[in-house]
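Note that one protein chain is taken out, while the other chains of the complex remain in position.
Entry: subunit A
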Amino acid sequence: MASHAHAHQPIGGRLLTLPFLVCSVLVVIAAFILAQRYGHGLGAVTNLSDGYPWGIWVAIDVVIGSAFGCAGYVMAMLCYILNKGEYHPMVRPAVMASLFGYGLAGAAVLIDLGRYWHFYHLMLPWYAQPNSVMLEVGLCVATYTLVLVVEFAPAFLERFGIEGLRRKLNKVLWVFIALGVLLPTMHQSSLGTMMVIVGHKLSPLWQTQLLPVFFLLTAVLMGFAIVVWESVMASLNFRRPMETPVLKKLAGLMLVVASVFVALRVVDLLVRGQFGQMFGGPQAGWFWVESVLMVGGLALLIPKANRGRSRALFLSSSMLLTAGILYRLNVYLIGFTPAVGPWHYFPSVKEIMVTVGVFALEIALYLVFVKKLPVLHAIEDHSANSGAPTSNAVQAKHG
């Protein structure tokens, strides 16, 4: 048991590094702009309009930010539901990434709400419209954020030595882990459903009844990609050994999900008779950028040797992440044409700076958390068992 208590440990080190300071400055700028937003309203800082009531604060901060947050979802699914114990070392960092992704997505919704002081109405059943996709997404994201807090709580409890509570929590943690897999499946697909109901306003390249499926697939894909990307970056920047055996398997899973996505995309376009739209249809250029990145990212993973090379993993996960980001951006903003127009929208500098600030906050918090809390798995444990990572992980799961 004692050795397992060290399965995760803080990596330590100075907090005030250059990346941390840069991120902090960006966060301060965003906070200043947000003060303006709450002082003078949305119109004072954003380019939102009646034609584009949703700008990047929804499309990027919420829709794409929550996809980044799917790391915890896919890792929990692999590790606990499919009982693949070897992935355990990656669960806690993934859950933390999810916590930031979802927590900040929820905060971004509050920023974007016109009448934010009514936000708690979401939770009051007598205001609910139970057929609303938006209600489903809102409630589900809010609940999932709470679930993530509970899922991540052991790291806090370990750090501050609250053993009794930790042991009690461990007994009921499975409920939250199950919820943590169920909830994202629901709301990530519902994010796609939200754009099904805009109908013809969305370009035929993206508008399909399968939008929920594609959103779920991109959520899973981006979840895997962010885990791989983060792991490669952490090993590079914190000079830690690569988690190669696990990354190899994750890369294989990414390849499968990305291939299913691309194949389904093509079949869907053919079945709907919109295949020709990719040659000159509305926003066809962005379709190509998205598709080339997606196919490029998965093609890199086809040679098995590449799945063990950190550069190939980095490039591939970066491309797949960008493809997923673009897919979601295409559905929510680029492929969207408001009915009575012509409307124009491009985010204002202040809008962009708020989004940058949100992501900077995520990075700053990541840096603080991995240095101060037991998030990343302990290196000596890993290197000692590098020959048999599976046995280590299985033990760690019960720790």
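The working rule: contacts are C-beta pairs under 8 Å (C-beta built on N, C-alpha and C of every residue); 3 or more make two chains touch, one makes a residue touch a chain; residues count from 1.
Here, contacts and distances are computed from a predicted model.
Here one chain is missing from view; checked against "Electron transfer flavoprotein subunit beta", "hydrogenase (acceptor)", "Chemotaxis protein CheY" or "Multidrug ABC transporter ATP-binding protein", UniProt names that protein "hydrogenase (acceptor)".
Screening A:M233, A:V266, A:I302 or A:V368 against the full complex identifies A:M233 as the residue touching the chain left out.
Between the chain not shown and the residues A:G39, A:P130, A:G199 or A:P342, the one that touches is A:P342. Screening A:A234, A:M353 or A:L373 against the full complex identifies A:M353 as the residue touching the chain left out. Where subunit A meets the missing chain, the touching residues are 47, 49-52, 232-233, 236, 242, 309-311, 314-315, 318, 340-349, 352-353, 356.
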